[in-house]
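Complex shown without one protein chain; remaining protein chains in place.
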């Protein structure tokens, strides 16, 4: 069953990224996602990026469904099911939040709840940075081209910061190659880590096996996984599944290839 | 869905009448009934005659199902659905309880709850009287042959008692002809009355129309009806429905003909 | 707002009482009429008086899934049914006389009697066991369906509705075989059964029964959608309607009216009034002024 929500506000966040605000009876945890259905167009998964009374999805335009969504305005409707999946678990100690691209949308409501934390917001360039003004303190930017903040990959900035501070937990979301790298860093440095993964989803409810990575269903067992599982995920950043379920390596995965690390 | 209960005790009540005690999670009101299924034999409606921790059905042996039931012993099982229907509503003021035959089984748990009351227990003869010792006070017996208490119909004894006392409410159950008569008496004397009716039941849940009398389903709208409805029931004691649904008059109704008034 | 016309008969609302539920006695039918039903379909009536199967005839599925029933077509027989119809008509809403038979001859006779009694339309219950074969239903045999519908159509002057079974892969073919009917009624119950694990036997005395209620709604909506797509016929939808949205779902699939049975078990006799107001509320909110604007609107072209 879907329920219908009305868009109450649309906000431009960055190039091709908008946040859609709505009210809904559900009570999501940071890291959980919904399936958004736009009738006769598409249905796709979307993390919750604002979890208060007024909830939000922060959506990057990349294909059929998200392009249609970007044409929607205040008063238009969205069909939802969810919230689904397991969100972040808040751990003791200073946290490092590392968000790449719209991955920051997934992390934002968590970051707002954390006390002692540093946040890295990364993107290819300044015009793709989201939530530039959402956090008042302890925010660091990284862009591939250096147009805002640190010049280079988020993972590089993160490594430097980890050398200088005693983080107890890393929370991350973004391109899978970036997550892979952050997981490797965490393993090496023996820091706890939670990452929210994205895999191609069909059912969203754990039955179709399309989002599975090493036997873990991103939609139900995740999307947020902790270090014990992340460290064991051989396929993370290495092997994907085509829509058919066929196993494909990094080289064959054109979708992933396009995305920045 | 049926649930299974175990018979914990079987008690002889009168000729061809036994009470079967069992424990069950349901919480019936006096006047409500259950559908008892004896697998591969029959399913039939039965009023609850004891409503405490240990519940009871008081069953007269009259046909296939009840005969099989009479052969059951402690440790044997019954399949139940229910409780169904609307029970008695307790009214203010002195009550007259008039039970004919196993009709007394339906009334007994109510009678136990009433404060100020007189009880008439009636049957053809002494050996058919049930619950002879269940009530300590204010109990009057009536038998057609005078073998116990008043000689004659319960309705006659009731009329006499009503002349001498100021009853505010009559509760009755028994052969339909007796109920018809009690309803007429109540109407004439402007006394409130509640009667529990019996009609041939199939579904027990208000859909099959087999137990309907003047548009009221005994299984759902009853079995207990109050004066407003009872006074309007033209068919009460006059027209029945065959198993086929065919309308039949008193003369054609052999089952009823056999029963004492 | 809710008025609808099916086979030329005007109903004040599209919520009709389904055959077999609280519609054997005239008093019950009058009661349902007064409770807000737009029309009444009688219990299916046959040539002879029948007691139906022994108990248990009904099984309540757990968790609100629905009911399983094997009543066994109890009915007083057509000759004894005259008075019930005569009285049922006093309810003030159209009465559709449902009939079942073993062949075209029986259907023909029953239809004429029903017409004499004064019903507004005939509903042919084509879902009973087929006398010639074994275990098969009349309603899965295109030739028989065609013959019955055509014969009955030739001999009565009131509209004829054909009620089809969902228990086949040929529902569209059967619908086409019934094309002379003035309207199609979809669906009858779905063949099923239940075993009581503790008793280790089937629950229903007849073993097999018909599923009704919420569990069959997706099957009924599919049947209406499919048949509406493939035929030009007027359709009455039935199966698992519990609330206003369910009724609207059938209408959007292609039904001009719907029938309601098992919902009486779940929501009581007031269900007709309640569903009507749920529909009106949705229509107001969605600025739809007439139900007919919604008929078949969900068809993907």
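Some observations on this one:
Each chain carries a letter (A, B and C) given by its place in the written order, and its residues are counted from 1.
Everything that follows uses one rule, which is that a contact is a pair of C-beta atoms (placed from the backbone, for glycine too) under 8 Å apart; a residue touches a chain by one contact, two chains touch by 3 or more.
Model, not experiment: these values are computed from the prediction.
Partners of the chain left out, restricted to shown chains and counted across the full complex, are A, C. Of A:18, A:60, A:86 or A:241, it is A:241 that touches the chain left out of the display.
For the chain left out of this panel, the touching residue among C:98, C:167 or C:188 is C:167. When the missing chain is restored to the complex, the residue among C:8, C:64, C:105 or C:268 that touches it is C:64. Within the set C:41, C:190 or C:291, the residue that contacts the chain not displayed is C:190. Seen across the whole complex, the unshown chain contacts chain A at 1-2, 4, 35, 37, 39-40, 42-44, 77, 79, 81, 202-210, 212, 214-215, 217, 241-247.
The set of chain C residues touching the chain not shown comprises 61, 63-66, 68, 135-137, 140, 165, 167-169, 172, 190-195, 197-198, 200-202, 207-208, 211, 214-216, 218-219, 221-222, 225-226, 245, 248-249, 252-253, 282, 286, 294, 297-298, 300.
One rule holds in what follows: only the chains that are shown with their structure count from here on.
Arrangement of the chains shown, judged by which pairs touch: an irregular graph that fits none of the line, ring, star or complete shapes.
Rounded to whole angstrom units, the spacing between the C-alpha centres of chain A and chain B is 67.
Chain B and chain C, compared by their mean Cα positions, are separated by 36 Å. With centres taken as mean Cα positions, chain C sits 51 Å from chain A. In chain A, no residue touches two or more other chains.
The set of chain C residues touching two or more other chains is empty.
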